[in-house]
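The complex appears here without one of its protein chains, the remainder shown in place.
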Amino acid sequence: MSSTVTLSCLRKIYDGNHVVKGIDLAVAGGEFVSLLGASGCGKTTVLRLVAGLETPDEGSIDVGERCVCDAALGTWVPPEDRRIGMVFQSYAVWPHMSVLDNVAYPLRVRGERRPERRARAGEVLALVGLGDLGARRPAQLSGGQQQRVALARGLIMEPDVLLLDEPLSNLDAKLRIRMRRDIRRIQQETGFTVIYVTHDQDEALEISDRLVIMDAGEILALGTPAEVRDHPFLSTT
Amino acid sequence: MSRLGFWVAAALVVIVGILPLARVAWEGAGDGWWDVVLDEESRSALVATLKLALATTALALLIGGAFAWLSMRTDLPGRRVLRTLLTVPYIVPPYISAVAWINLANPQVGLLNVLLGEGVLNVYSFGGLTWVLALSFYPYVLLTVRAALENSDPALEDAARMSGAGTWRVFRDVSLPLMRPALATSGGLVFMATASAYGAPALLGAPARIDVLSTRIYESLTSDLDGLRQASALATLLFGFALVPLLVRARRHAVVSGKASRPSVVRLGRARFPVVLGVWSFVLIAVVLPALAVCGTAFFRIAGDFSFDNLTSENFNVLQRREIRDALLTSVGLAVGAATVAVVLGGLVAFLAIKTRHRGRGLVFGLSAIPLATPGTVLAIGLILLWTRPIDLRNTVWIMLIAYVAKYVALAARAIGEGLGTIDDVLSDAARMSGAGGWLRLRTIWVPLVLPSIVAGWFLVFMPSFSELTMSLILAGPGLDTIGTRMWELQEYEGPTAASVLATVVLGLVITSNIVLRVVSRGRYGI
Partner (left out) sequence: MRRLLILLVVGLFAGCGDDDGKTEVWIYSSIYPQVIERLEPKLDAAFPDVRFRWFQKGSEQIAARLNAEFASGDVNCDLLMTSDPFYYAQLAERGLLLPYESPQAASVPVGMRANDHAFTTVRVPVMVIAVNHERFKGALPASFRDLVDRRFDGKLSMGDPLKSGTNFTTVAALSRKYGWDYFQGLRKNDIIAAGGNSAVLHRLETGERPVGIVLLENLLPRLAKGAPITVVYPTDGAVPVPSPIAILKSSPHPELARRVYDLFFSTEVQASIVSGHMYSPLPEAAPPVGARAWKDVPLYPWNAEFVETVRKDRDAIKRRFREIMKGG
């Protein structure tokens, strides 16, 4: 149910700019790790590299026992085959599908039958507090509700690894606190591995097993919330 | 998939559209090329073509852009009916519409001049020619922009309104910049199509003493045994016209970002009355009158005599002829085939150009438009030159299908490209992360999201293929006559009234099927 994620010497260059500068990181199975940093520090790029939406210029990524990507060997597993779920900052809900169909989509991809996947989608929607909105179109939902649809779609896959890219950024403060506790609870119940990108240090400190503080494409610090709490970088941001 | 797709698309674009033209250009290569190109007459034709294409593009952008916005984004009364009505000028074949405008606005007895006073309007002028061409081509703009707007988020306009902007400012500051990429693209299409248009320039240009490249090319191709060389030299000048639109680049905004929002409209407010008046006057003059002029002629024995005794239904007897019905079937089959192939090929080309980073994608996208800027005569000749040996496709339906696809695939590619451009990649990424592979993403995410643009692109190819004339007259072998060639034949051999019967039938057929489509799909599809 949960996989380790290992990044080795990961490097990404855009038009001569080194966006990710040789990162090494080992995430344990079932661990909740946050990538924390200001915008432009490369944290989202790391996430997209793990997802497979970007290809690294150097280095390799292993998920569990499987090498999904190795620049030197030319190994490459496309994102759809990595059994990794992802929740995007901009929700990425599909406007042409109902809320229920949005959430059930990963099951449809897997070829599950319609009644089963609808039932399961209903359950997950209830989990994120949208139990009665399945028939709606995303356009009829508020921003916060759409974000929860996106989260439900990530959860329903029961992935080995779930990547979350600032999934709470558009929620109001109260809801944000409730949702991050829910995420944490669900993760602990099901035990999948999470890599969580955020620029909100309180959020990161509260929710994570370990934090990675990033700046300019490099890892500045790595440790449990207690270990990094006093890192100078945090107080400056 | 993207690699394979790229090579398939590139190969098809080159084989279908570029090789025949290269073959023609090869005929014209040699010492004579510069003589033809530098000739005084060629140069004046080039300048006239350029002026005409620019003026037509400007007018078509104005008409198409304004109506796209008004019918999609405002509370203009009757905008549903308007959407269908405004496509009518595209359903009337260009050569028929040129004749209709001669009836309406010739200086001597044009019906509008009878009302306004003799000689007020003169269709035989630069302005007249521009007007007639712009009416034939503004639907490129209308449909492309409309499809793009259909996808984009009205919240953007709402935000402007909430900031205190009036209707005009909302349009100028928000809608117009959003529409700009689609305007640039479709303007490029109008530019190219005008440069290669033959029918209207031949009928209206000669009395107006306006000589353009396409008519010069036709003249050299259709008489002299050595005309091919001269024509191909002139045609290479037109290839250049296909490159001009590539220079105009507008920044694209992905407006379907994955944050869904509900549609809303801009209230016209005080502008409502003058806008309504303007819109419906335009519809009356530019849409209804010419359509009536076409249909009206079909019911008279002698053209131009509007007395009651002259009314007849006997012109419609031509519809009982077997060859006319065969032609109708041939044209329906060919146009459906061409539109479908063009949407698939054009969609692939557009997808590669806009959603991948494959090297050479822009080149393929650009190449696909060259045939549109080439007169049909030249393309048809090129296809005969190419498809004689070793594979002989002359007198088959395939050469005609290739011709239509080659000529019009750019219309589909650009329309679909516009639609794709408004969609944020994150929607596809999300499907990837849900485990969906390439084909599944195409089927469940991309196609449904760009469907408005696909439908628009399909119609944009279907219509001109359905009534195509210039190429069909050279390519249609025995048993393969189309509506276009039969219409031409009736016009040539049986006089002006018989041909308008077919034009009337085409008009009725297309409008009816559009209405049926709308009703059956509960208003979701249709033009």
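In this document, chain identifiers A and B correspond to the written order of the chains, with residue numbering beginning at 1 in each.
As a working rule, a contact is a pair of C-beta atoms (placed from the backbone, for glycine too) under 8 Å apart; a residue touches a chain by one contact, two chains touch by 3 or more.
Computed from a prediction, not measured in an experiment: that's the story for all the values here.
Student: Which chains here touch the chain that is missing from view?
Tutor: Among the chains that are shown, those touched by the missing chain are B.
Student: Of the listed residues B:G128, B:G337, B:G435 or B:P464, which contacts the missing chain in the full complex?
Tutor: B:G337
Student: Out of B:V81, B:V109 or B:L243, which is the one that touches the chain we can't see?
Tutor: B:V109
Student: Touch as defined at the start, partner being the missing chain; which of B:R180, B:R301, B:H358 or B:R518 qualifies?
Tutor: Touching the chain that is not displayed is residue B:R301.
Student: Against the chain that's been left off, what residues of chain B make contact? List them.
Tutor: 27, 41, 99, 102-103, 106, 108-110, 124, 202-207, 209, 211, 215, 218-219, 221-225, 227-228, 301-305, 323, 333, 336-337, 340, 377, 380-381, 384-385, 388-389, 392, 394-398, 473-474, 476-479, 485, 488-489, 491-496
Criterion: only the chains that are shown with their structure count from here on.
Student: Per the centroid of Cα atoms for each chain, what is the distance between chain A and chain B, given in Å?
Tutor: About 46 Å, centre to centre.
Student: Within their complex, state which residues of chain B touch chain A.
Tutor: Interface residues on chain B, with respect to chain A: 256-263, 424, 426-427, 429-437, 440, 444-445, 448-449.
Student: Where on chain A does chain B make contact in their complex?
Tutor: 51-53, 78-81, 83-86, 88, 90-96, 105-106, 108-110, 137-141, 143, 146, 150, 153-154, 157, 163
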